[in-house]
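A single protein chain has been removed from this complex, and every other one stays in its place.
Let's turn to subunit A:
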Amino acid sequence: MAKPAIAPGAELDGFTVGECVHQGGMATLWTVTHPGITVPLLMKIPRVAEGEDPAAIVSFEMEQMILPRLAGPHVPGCFGAGDFDRQPYVVMERIPGNTLYSRIEKLPAAYEEARVIGGKIATALADLHRQNVIHHDVKPSSIMFRPSGECVLIDFGLSHHNQLPDLLQEEFRLPYGTAPYMAPERLLGVRDDPRSDLFSLGVLLYFFTTGVRPFGESETLRGMRRRLWRDPYPPRKLKPDYPPWLQEIVLRCLEIEPVWRHPTASQLAFELAHPDQVKLTARSERLQRDPLSTVWRRRFNRGLTQPKPKSDVAAQLASGPIVVVAIDTEEGSGALNECLRRAAAQLLSTLPSARLACLNVLKLGRITIDRTLDEQGNNKHIDRMVALRHWAQPLGLDESRLTVHVLEAIDPAAAILEFTAVNHVDHIVIGARQNSMLRTLLGSVSAKIAAEAACTVTVVRPPRLALAPVQDGGKG
């Protein structure tokens, strides 16, 4: 079959070609229209002519396989694809505006701006990972934002889909990607660990907040391999005012061993959303790189950096959920809270990467004007936080796995639902009070949450005691 020429005005499978908007090394991008589709569209056409980079073909094939499988606000919608036997192309939604690359001229960015951008990217990565895809090319030019604010990840040519063949697996002797952002395990051929994307996001955050790339810009394999043993300068060495919580997050992303990074992108997004609750470790204070003895041990003890057998991405994500326990701190909730703690302990004992967020709702009156201080002049908010920590104390959780949150709301169920949606919580554990007059009057919070939450909900009830024998009143 004759290969159709791509030029303004040409027709291809019902798409009318408009103007060429980008000519890259791997592909060209054209605006296209289709009578039945109202969103703005882009057609991506790989460079496949003789003498072109063979990576252009393979990365196009990966995108051709992966993009139609993806859904949601964090990826461009896919509207069609053509194969190599005629004219290879993919048609996708055109996201308006520029990529984050346009921002790098004016770095460093303010810490708060970087925190918000990083949180949006982590949220998008979490959604991508849940769809079994690892991006593997997280960098400013792969990141865009919708007018509504959500981060959109573009360019899936180097991505790995855990349920599809990985065409880049044996194609190239050198790992393919963008050198400054590439995770160390990629240099060892590991392509199935979602935490590689967290490393790249750490590089981006470091670069955006310091104006310096943590591993330089070396493109040589030798230069890139240094990151297998050499850690970057802590940001605080470059900027004395660098917030400890941010250094904690960034250096954790940049850990050489994936297992020391955040277990999931959702947990990283959670930390970026709650900077005041980030557990500060020695990382947050560091001013120097690791001593040479550590570097040498890493460099010559290869056992530390051997690739592992193929992992199951979905199983890995499932082992690091964000669990919320909703706790009532009122008088008389002791027995129920004890049951909640037991339920939480059982859950956490099987999930060593899970993190626990303890929630309490400070209920506001609909009419009365609420004051932050109670009648004795104590700050109600802080009292509740103290009570939540007290509840969690017997669990013996590492501080990095535990946060406490007091929400102020008129409707407790709505507040808990909103918190779980915003923070991509995976599991809610909540108690149900039995035979409560309050429940009869106001409706059950746990029932509303069980019905409306988008995640798994465990409703905990105290053990039921045998009822007192009912006197036979001769009803008949």
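Descriptive notes on the structure:
Throughout what follows, a contact is a pair of C-beta atoms (placed from the backbone, for glycine too) under 8 Å apart; a residue touches a chain by one contact, two chains touch by 3 or more; residues count from 1.
In the analysis below, contacts and distances are computed from a predicted model.
Comparing "2-oxoisovalerate dehydrogenase subunit alpha", "Metallophosphoesterase family protein", "cysteine desulfurase" or "Autoinducer 2 import system permease protein LsrD" against the UniProt entry of the hidden chain yields the protein name "Metallophosphoesterase family protein". Note on the undisplayed chain: of the listed residues A:83, A:257 or A:330, the one touching it is A:83. Of the listed positions A:116, A:164 or A:318, the one in contact with the omitted chain in the full complex is A:164. Residues touching the missing chain, restricted to subunit A, are 54, 57-58, 61, 64-65, 83-85, 88, 162-167, 169-171 (touch as defined at the top).
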